[in-house]
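What follows is an incomplete set of chains from the complex, kept in their original frame.
The chains carry the letters A and B, assigned in the order they are written, with residues numbered from 1 in each.
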């Protein structure tokens, strides 16, 4: 009999109410189980969403979990909510976001040095879009504000964690990096 | 000039333009032919100007940087030029990497197709802060922000960066500087523009600014190239 509430349903309740990503430890604490059991519990929930006729899915972001809709439901949601799909980012925004993603936390000054052009307004617009955020001040002269990427950034690029950021692959560079390819043969 | 078919607005900045020129003319990024690069770069700047495009100041700063590298390489001791060239190459390689990474990241773009929920508002959610901190945290944060900034009158990040990085001096700032000197119609000795200016990039910027102003007809040099006067506006 389903009198007893299952852990996976409890996890579902927490993730639903929180909306934002919830760390493994917080789920564990609320359920009264060790941290290491959380991924198994969430996996059950994930399976239910996969099997059943459900529009939901579990997002695994860094060390946290979040409830979201399956990608294929985006059109019907947009129709109902009358929202537009996020526009693809301009090259300038992509470059800036990439520099932030691979070097975070970084100051606006650092980004400007890499890109060779003032990028302050682009950083601000990435913050407005929720793709980047402040990350305290950096311990370099002038103590500039550092920027890092957000959970939305991970979601928008279908990443589970920053470790999944693609390695800029050598083929892309071959036109410019002639003769340097051997250096990339570093054993991991 | 017809052979230069630049799409002028597509470059993200001077580095983007340089990378374009390097790949177009098959230059070796690890040992750039500065003369050729400079020539092509200036051609671009000219084309942009003919089309009345507003170029960001950074494009002119880069011109100054290239001119400097070329000029310094003609000196008997070209070590300085070598170093400046290596710095530029390093900057370009770093930027090329960032561009490659950006292109790859873009392939993962799925926009905001996954929807999430806003957090549920619990009745007592706006609760008073319960943690305790040492008052030293306030002092530390104060220091982090910096005393000047705390008064709300700093000096943007950009200025701080300029101070800490000793960047190339902008040509535009020198253009303004020169025009100010000439404002009331006096003539000014060219040499006086360099008085007290020991920083090399500032000297290069001054030189380029004079060039720029004479070329565009805003100022005139006397025959000996020693004195500057401002050109009176003529009715056309």
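In the analysis below, a contact is a pair of C-beta atoms (placed from the backbone, for glycine too) under 8 Å apart; a residue touches a chain by one contact, two chains touch by 3 or more.
Given the structure is predicted, the values throughout are model-derived calculations rather than measurements.
Although the view holds one copy of each protein chain type, the assembly as a whole is A x2, B x1.
What we mean here is this: only the chains that are shown with their structure count from here on.
One simple way to say how far apart two chains are is to compare their mean CA positions; for chain A and chain B this gives 32 Å.
Put simply, chain B touches chain A in their complex at residues 12-16, 19, 22-23, 28-30, 56, 58, 62, 91, 93-120, 144-146, 157-158, 160-161, 163-165. Chain A contributes residues 16-20, 57, 59, 66-71, 73-74, 77, 85-89, 91-92, 94-95, 97-99, 101-102, 107-109, 112-118, 120, 137, 140-145, 152, 155-159, 165-166, 168-169, 172-173, 175-180 to its touches with chain B in the complex.
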